[in-house]
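For this view, one protein chain was removed and the others were kept in their places.
And then chain A:
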Amino acid sequence: MAHQAHSYHMVDPSPWPILGASAALLTTSGLTMWFHFHSPYLLIMGLTSTALVMLQWWRDVVRESTFQGHHTPTVQKGLRYGMVLFITSEAFFFLGFFWAFFHSSLAPTPELGGQWPPVGIKPLNPMEVPLLNTAILLASGVTVTWAHHSITEARRKQAIFALTLTVLLGFYFTALQAMEYYEAPFSIADGVYGSTFFVATGFHGLHVIIGSTFLSVCLLRLIKYHFTSNHHFGFEAAAWYWHFVDVVWLFLYIAIYWWGS
């Protein structure tokens, strides 16, 4: 069997990139069909195929790393760069929505009554559930760091406990936020206040769900002995993402919930 004279990973031919692109096509055109023609079938096919591609592609990454040993330090460095760049791009994504919020709230128009919050809007009390949500995410940042230290110290039970706590805190945040959405006295259709509030917090909530899913997968892999005390990049990537989600919430809380009320 030939051996490579370099430390990079030459991947096996894989169908997931092209099928992932097709899944994106189905999802976007499915949205169009649903919006304009009330037909959800294409969208359902798109979301299902997207989920299937994601499942199999990431499954293959786990196979290539944990079972085939392709993730050399060189490869891991590239993955670190990749995750940092991805999170940076997400930061810019949220920056846009914060721009929109400040554009409308720093100089409220006469149509809004010249004030922020606009006339007729009863904002949520930042000292109630939103403050609890802040505490939950901050605590989850502590527990994920505790889990990381436990992994590097090869303490299996402690690592599993700390990561489980982190995931549970994430679910608790999502549940509370869903309840807040249901109980809120204003909706996304309530002018620019509703738009900026629900789009910014809504995308944040989606990222909490994504981050919780990522951490849950890491928990499963931790239980299955995939991580070693000095090689567990999947977990580190999940932890970075989770800290990013936490930081975005802090900005949301201070700007939209607190200053904006």
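Just so we're on the same page, a residue touches a chain if its C-beta (ideal position, glycine included) is under 8 Å from a C-beta of that chain, and two chains touch if they have at least 3 such contacts; residues count from 1.
What we mean here is this: contacts and distances are computed from a predicted model.
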{"item": "Chain left out of the displayed complex - its UniProt protein name, from \"Yip1 domain-containing protein\", \"COX7R oxidase\", \"Kynurenine aminotransferase 1\" or \"ER membrane protein complex subunit 10\"", "value": "\"COX7R oxidase\""}
{"item": "Residue in contact with the excluded chain [from A:D60, A:E90 or A:E180]", "value": "A:D60"}
{"item": "Residue ranges of chain A at the interface with the undisplayed chain", "value": "1, 3-7, 11-16, 19, 22-23, 25-26, 29-30, 32-33, 36-37, 39, 41-42, 45-46, 48-49, 52-53, 56, 60, 63-74, 151, 153-160, 222-231"}
